[in-house]
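Reading through the C-alpha cells given below for one structure.
Only one protein chain is missing; all other protein chains are in place.
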Amino acid sequence: MADHYDVVTLGETMLRLTPPQMRRLEQATNLDIEVGGSESNTAVGLARLGLKVSWLSRLTKNGLGLLIDNALKGYGVDTSRVCWTDQDRVGLYFLEEGLAPRGSAVVYDRANSALSRMQPDDLPADLFQPGASRVLHITGITPAVSQSAAQTTLKALGLAKQAGWAVSFDLNYRARLWSPEQARVGCEPFARTADLLIAPLRDARLIYSLSGTTPPEQVLGFLQQHFPQATVVLTMGKDGAMGQAPRGELIRQPVFPAAEVGRIGGGDAFAAGLLYGFLAGNDHKEFAPGLLALALRWGAAVAALKYSTPGDMPVISHAEAARLVASESNTSSSGVSR
Amino acid sequence: MADHYDVVTLGETMLRLTPPQMRRLEQATNLDIEVGGSESNTAVGLARLGLKVSWLSRLTKNGLGLLIDNALKGYGVDTSRVCWTDQDRVGLYFLEEGLAPRGSAVVYDRANSALSRMQPDDLPADLFQPGASRVLHITGITPAVSQSAAQTTLKALGLAKQAGWAVSFDLNYRARLWSPEQARVGCEPFARTADLLIAPLRDARLIYSLSGTTPPEQVLGFLQQHFPQATVVLTMGKDGAMGQAPRGELIRQPVFPAAEVGRIGGGDAFAAGLLYGFLAGNDHKEFAPGLLALALRWGAAVAALKYSTPGDMPVISHAEAARLVASESNTSSSGVSR
Amino acid sequence: MADHYDVVTLGETMLRLTPPQMRRLEQATNLDIEVGGSESNTAVGLARLGLKVSWLSRLTKNGLGLLIDNALKGYGVDTSRVCWTDQDRVGLYFLEEGLAPRGSAVVYDRANSALSRMQPDDLPADLFQPGASRVLHITGITPAVSQSAAQTTLKALGLAKQAGWAVSFDLNYRARLWSPEQARVGCEPFARTADLLIAPLRDARLIYSLSGTTPPEQVLGFLQQHFPQATVVLTMGKDGAMGQAPRGELIRQPVFPAAEVGRIGGGDAFAAGLLYGFLAGNDHKEFAPGLLALALRWGAAVAALKYSTPGDMPVISHAEAARLVASESNTSSSGVSR
Amino acid sequence: MADHYDVVTLGETMLRLTPPQMRRLEQATNLDIEVGGSESNTAVGLARLGLKVSWLSRLTKNGLGLLIDNALKGYGVDTSRVCWTDQDRVGLYFLEEGLAPRGSAVVYDRANSALSRMQPDDLPADLFQPGASRVLHITGITPAVSQSAAQTTLKALGLAKQAGWAVSFDLNYRARLWSPEQARVGCEPFARTADLLIAPLRDARLIYSLSGTTPPEQVLGFLQQHFPQATVVLTMGKDGAMGQAPRGELIRQPVFPAAEVGRIGGGDAFAAGLLYGFLAGNDHKEFAPGLLALALRWGAAVAALKYSTPGDMPVISHAEAARLVASESNTSSSGVSR
Amino acid sequence: MADHYDVVTLGETMLRLTPPQMRRLEQATNLDIEVGGSESNTAVGLARLGLKVSWLSRLTKNGLGLLIDNALKGYGVDTSRVCWTDQDRVGLYFLEEGLAPRGSAVVYDRANSALSRMQPDDLPADLFQPGASRVLHITGITPAVSQSAAQTTLKALGLAKQAGWAVSFDLNYRARLWSPEQARVGCEPFARTADLLIAPLRDARLIYSLSGTTPPEQVLGFLQQHFPQATVVLTMGKDGAMGQAPRGELIRQPVFPAAEVGRIGGGDAFAAGLLYGFLAGNDHKEFAPGLLALALRWGAAVAALKYSTPGDMPVISHAEAARLVASESNTSSSGVSR
Partner (left out) sequence: MADHYDVVTLGETMLRLTPPQMRRLEQATNLDIEVGGSESNTAVGLARLGLKVSWLSRLTKNGLGLLIDNALKGYGVDTSRVCWTDQDRVGLYFLEEGLAPRGSAVVYDRANSALSRMQPDDLPADLFQPGASRVLHITGITPAVSQSAAQTTLKALGLAKQAGWAVSFDLNYRARLWSPEQARVGCEPFARTADLLIAPLRDARLIYSLSGTTPPEQVLGFLQQHFPQATVVLTMGKDGAMGQAPRGELIRQPVFPAAEVGRIGGGDAFAAGLLYGFLAGNDHKEFAPGLLALALRWGAAVAALKYSTPGDMPVISHAEAARLVASESNTSSSGVSR
C-alpha cells in the first residue's frame, strides 16, 4: 500500500547561482550554488519540522538535476515520485546581491525547463488516494511557468480534491512570468477551491487591481468575499501577517525580529510554519479556526529563523522554532551558550 | 573611415561552469567560471600574438553577457560590433572534469542562446569592405547552432568573399548539434570556398563517412580532391598536424610536448597560431605555400602553450610562442629562472 | 508492513577533515569535510547502482551528526533506522594528504563516538524479518571499535541469520583498533557464518599469521579451508581480485586502469560493485557460483570509478559502471564527448 | 586620422592586495586583488556611462602590468597609448580592512613604480590634437608621485591647453606623498588653469592652510577667488557636494543614501559622474553653468552606486545611474524584483 | 639560570572549527580553523603588548597540537614548557555562527583532551622560582575540565604563592563543564588567594546564587566581602567594567565603542589589557590601587580592539591600544589614512 504523507507539493526547483562577496555577475570568477524553489523550500521546512512531505516535479537527468534531488533528499523531502527526463534543462537563476542604491538583481534563466514541459500525465496519479496525504500545497508560480505546467497543476488540484485532501494555495505572483490580469485568471481555480489561501499583500493588491494603499484589512476582506470557502492569510513583510478563517475572527501576528542573512525564501518558510501549525495540532484535514493563531505564530517563527540562515531553504530545527513559538515576547537574544 | 583588422571572426561564446577539484556537478557547492567559444578562443590567441581581431556575435545584455564582453576586451579582442539584445539568453556549458575511467562530462545548456537567434541582418554589413580585414575565420559550429545562425554565417561568407577577404574555415564537428550528414551538407558552402580549411582528423572521417582507420594522408587527399582551392590542414591530436597547399608539398608538424593543464581549446589555439603564421609573415592576403611550414609550427606552438594554461582561451604571449617556434627541438625544460 | 531492502549494513561513519592542497595539518587554516565510513561508503555505492539500502548506526544529534545523515540520505541511503542520541560524539579523522616520501598521514579521533557506545538493544530488532532484506553487510571494523559495538554487530549477525538473510563480511583490518590476534578472534564468528567473505590480501596475511610472501592463491585456499561455507573474494590492490565459490572455480579479475583522484574508499566501492553483481543478477538470496565472475567485474568497475572521484564515497552512476563492465578491454579513454 | 575621445586622463594605477574577511595582513594566507587608481577609476566610470576614454600611464611589462591593462580594457577604457617598459615595477598597496576602533590600514608600496619614472617624452604627443578629446582629467596625486611624474603631468596640461581641450583637475591630496605646502605649490599650475576644479573639503582646508572648521561655503569662496577661471566643486563626504561656476550661483547636492560595501574610490566615481553630467549634456567643450546642477546630481549618483559595489572602480551601468538621477527623492529601496 | 617572565599562565587551548559564511554545521563543506583558549588568548594579548609570557599546558603531539603550538609561538608566546604526549587528543569546538533569532551555537568536543589528563607532575616545577615570573594567571575553566586538571591548577597556585608571584584569577564560568555549585566550591581556593579577581557579572551572580537583578555594585561588594585580599574587577559586557582594590575606591570604566567582527575572546582580551595595565606601570608585584584605573582602561581598549578583529585571539598592537587608551573620548573614527 501507498506511503502516507502530511503534505504533497508540486513545483519547480532551480539552481541559484550567486557571485560571492556582493560582486557583480560580470566580475564573477566563481558562483556559489544554492537550491531553491518556492514549493520545495516549503517542503524542506515541513520536513525539518518533522512532517512527511513528497515533492512532485520534473527534472532533467544530469548533474544539475541530481544536485537538486540530492539536496532535497538530504534535507528529508521524499523525491521518489519526481518525473525524470533526458530532455529539456534545469532552470537557473543568477542572483547578484547588492545593497541600496545598487540593489540586488536577478537574471532568470528558467525558460524551457523540465518543469515547464511537465504534462498532466507526468503526475503519479496513483498517489492521489484518499488518505495518502492530508494536504496538497501549490503556489501561483507553477501555473505561470507554462501552459502545460498550468494544466498539470490543475490536474493535481482535481485529483487532490477528489481524494479529499485539503488544498493550500499561495498566490506568489511573479511579474516576470505573467501579467496581473493573467495571474488573476490563472489563479482563479486554485483560489476558488483552496482550504488555505496565502496571499502576500503586494501580490494581492496587484492581481486584484486594488490600489497600492488599500489597507490590509480591506484586502483581506476582499479575498474572503471572493473566496469564502478559504481560511485567508495575508503576509505583510515587516508588518507581520494576519488571517481569518471562514466565520472566524481576524488574527494578527507580528514578525519575530530577525537579522537578515538570507532574504530569499522567507515567504516559503512562513508557509511551512503555517502548515505545520495547522497539521501538528490537528489530526483531521480541516483547518479548524482554533488553530489559526497557533499556525500564524509557527509561520512567523519559521520565517524569522529563515531570515537568519543563508540559502533559500529553511534549514532550521523543530527545537529552534518551538523555542521561538513558546517565547513570551517576540524578541530574542543572540548570546553564545557555553 | 573603418578600422583595419587582420582577422574578423563570428561565433558563439559561452560561459563554462566547472566544479573545482574534480568534484561532480551534483556534489558542487560552487562553480568556477571560464569564458569559452571556439572562434573567440582563436580571436584571443590572435590578439595575444599582436594581431587586430574583431569578434562578431550576438549577446544578451545582462551580467553574463557583459562578463563575456569584458573578458574578450580585456584580452585585446575588439567586440565593438557585437549585436546586443535584451532577449534570449547567454549559452552555458557545465564541465565536470574527470580522469579515466570516469572521464570528463559536459552538460550543454546552449539552446535558445542569443547567437542561435542571430539573423543575417544583425551583421555589421558596413564592416565588410575591401581591405577592412585580411581574413574571415569561421567554424563548423556556428552553422550547426541554428538555421538563422547558419544563414548569418553564410551571409558573412558572402560578404567577405565579395570584399576580397581570405576565408579560413575549421570543420569543428559537434555531435551534439547535428549529425555527420547534416554537417557535410551544412559545411559544404564554407569548405568549397575557404582559402584555408582546418580539419580535425576524427571530424573529417565522420563527416565524410571515411572509415575510422583511413590513414591521415588519405583523408588529406580526399579533402584536397573535393576542395582543391583550399590549403588543407589536418590536426591529429598527439600526432601533430599535416597540411598541403594547392599544388604544394605535404608538410608535417609534430606536437610540442606539453603538460595538460587545460585540455579544452587546444584546437582553437592551434588555429590562432596557424593564422598568425600565415599573416605575420605575409603582407598580402594569399596563403602562399611557402608559409605553410611556418604556420604549422606556430600552430603547434600556440596549441602546446594552451595545453599548459588553465581555461579555454590561449592566454599566452608572443614571446613565449616565438621562443617555442624558434627552439631547435620540440622538447623544452620547465625550470624556474631566477 | 516493513520496507524491503536489498542490503542492510551497520557501521560507523566519520567526518574526514582534510587540509586543502596537500598542506600539513599544522599549516592548515581550513579543512575540507568529507563523509566516510566503510559500510556507508558501500551503502552509497549500492544506492547509486539502484538498490535499496538501509544503514544502521548510532549518531549524536548535533550539526555533525546531521551532516552525516544529510549526506547519506542525499545519496539515496535509507537512514531512518539510525539510533540518535544526545550523548557521546561524532567520530572524526584528520587526513593529511601527501606524496612520497612524506606520505599521507591520518590522525584518528574516533574514541568515545556514538557508535562505539552502541548497544545491542539500539538495533531496530523489528527490522530483521524474513524477507525484509536480502543481505546484511558488515565489516571487521565495527567489532574492533569497542566491546559494545562488537556485541551489537554479533546480535545483528544472529538476527540476520535467523531471518534467513545472506551475510556479507569484509575483514577490513584496522591496526589502530586492535592487534592481528584480536582481529582473528573477533572476526571468527562473522567469517565462520558469512555467505560472502571479502578479504584484503594484506589483512588476511596479517590476521592469520601468514607470511607476507604467501602467494594469493594459497591465502585464498587457506580461507576456503577455514570458512568452507563462504564464497571467498581476495582483493589485491593493483593486482585486482580473485574469488572462489564453495566447490567453484577460482576466478580472476584484473583492475580497470584508473587515475587516482581519491584513494580512500576503493575497497568499499569494490564491495558495493561485488554485492550489486550478485544481487542484480539474482532474485534469490544465494550467491550462485555462476554470478561470481560478473560480481567481480562489477566490483572492479565500481572501484575504478571511485579512484577517479574525490571523497570517500563512490558517487558514481549505474550507467558509468555498466559501460565499464560491458567494455571489451579493461582500458578506457578519457576524451570529452561534445 | 586619430581617434576622438571624450576624456583623456593620466595617472598611476596600482594593484590593491587585501586579506579576505577582515583578517590582518600578518594573519593572511592569501590576498584578494583589486585594480585601483584615482584616474583610471574615473576612466572606468566614464566608460561605463558610455563615453570614450583614453588612459595614459606607464606600466611595467609583466603579469602585474598586464593584469591592470586587461582589467581597464575589459571595462571599456582605451589603454592603447600606455607607455610600456621592461624596467621598474608595478605599484602596490596592501589594504587591511577593519572597523572601529581598529580601523582600516594601508601599507603603500608604490615607490619606484613605472609611473613614478614616467618622463614627459613618454607622452603620446601626437594624441594632443585639437578635437582629439574634449577633456583632460588629472589629479593632484600624479604630480605628487615624483618629479618626473610632475613634469609629465605639466607637459600634458600644456599640450591639452594648446589643443584647446578643457581641463578637469581634482586636488586629491595624499599626505603620504607630500606635505600640504608642497601640494599647494605643486597643484598651483593645474588649479590655475583648470576649467573644472574638484576639491575635497578636507584636502582644500589642509592645502590652503584654512582652519579645520572653516565653513564649506567659505572654502568654496576662497577657491573661487584664487581660481576665478574655474567651475569649482567641493566634495564633503556624507554632506554631499556643492559647486559654483564663474559668475554662477552656488548649487548644493546632497548624497544619495548608500550602503557601504566598498569605501575606496567614491571620490573618483563622483568625478566620473560629474564629468559625464557636463559632457553628456553638452556638445561643446565649455562647462556651461546651466549643466552644473545636472553634473552634481550625476556625480552623487555614481558615487552612491560605487559605495554599494566592491572594489575600487565604479563598475556601474548607465541605466542604474540614470534611474538614480531621475528619482524624485534621494532615497531608494533595495527589493529584489522578480 | 631561568628565564624571567611577566606572566605565566596555564590552561587548555582548542581548535575552533567554523563553517564559513554563517552556514550551519550540517551544511558545511569546509571549516575555518581558529586557535582559541581563554588563557592562551590572554597570553597572546600580553605578548602583543610587549610582555614576556609563558603558557603551560599539555598537548598531543600530532598535527593539531603542532598547529596550536605554532600559532602561539608565532604570536610571541613562550610554549617551551608545554608538556607533550602521544596520548589523548586535542580539544575541539565547532562554532556555528548565527544571528538572532537563530543565534550562534557551539558543539564542544573537548572531552578526554590532553589537558584534561594533565597531572600535577606534568608541571615544570623548576619554573616556579621566586622572581621567575611576576604573575600567574589562571581561570575557572581549567579546574572545571577534570579532576586532574583541577589538581594541577591547584598545585600551580601553591607553587606560585610559594615563589611569591602574584595570582590573577578569572572566574570564567562554563555551564557545560560544571554546575554553579561545583564552580563555587571549585573556584574557592583560587578566589580566596588571588591578588586580582576578575568576575564576569553574569558568572558571579550564577556561582554565588545572587539574583539576576542584583545590581553590579552589590555583586562587587559581595565579592570584596568574601575575598577581601583581592582587587576585584567586574566585567559587564556592553556596560563596561568596574573594580575596587582593597580599601580603594570603586572605579568605573565604560567600553570603547567597537564593531563586532569576532565576539569570542573579548573577556580574555580584557584580562590581557588589565594585566598589562598593572604590570607595565609597576615594577613590583603588588597591584597598587593607583594603577587600577589605568589597568581598567587598558582592559577596555584591548577588548574593543579584539571585538573588531576576527578569530579568538587579540592580535592587536601596542600602538593601537596605546592610542585608544590615550584618546580623549571613548569614541573613534574609522577613516583610512592615506
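The chains carry the letters A, B, C, D and E, assigned in the order they are written, with residues numbered from 1 in each.
Just so it is clear, contacts are C-beta pairs under 8 Å (C-beta built on N, C-alpha and C of every residue); 3 or more make two chains touch, one makes a residue touch a chain.
Keep in mind it's a predicted model, so treat the numbers as computed, not measured.
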In the full complex, displayed partners of the excluded chain: B, C, D, E
Sole residue of E:Gly76, E:Gly158, E:Pro180 or E:Pro257 that reaches the chain not shown, by the stated touch rule: E:Gly76
Positions on chain D contacted by the hidden chain, ascending: 17, 20, 24-33, 62-64, 66-67, 70, 89-90, 92, 94, 96, 105, 107, 109, 111-112
Those residues of chain C which, in the complete complex, touch the missing chain: 21-24, 26-27, 95, 98-106, 108, 174-176, 263-264
Missing-chain contacts mapped onto chain B: 256-259, 261, 301, 304-305, 308-311, 315-316, 320, 324, 332-338
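Keep this in mind: only the chains that are shown with their structure count from here on.
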Most central chain, Cα average position: A
Residue numbers of chain C (touch at least two other chains): 29, 70
Every chain pair meeting the contact rule: A-B, A-C, A-D, A-E, B-C, B-D, C-E, D-E
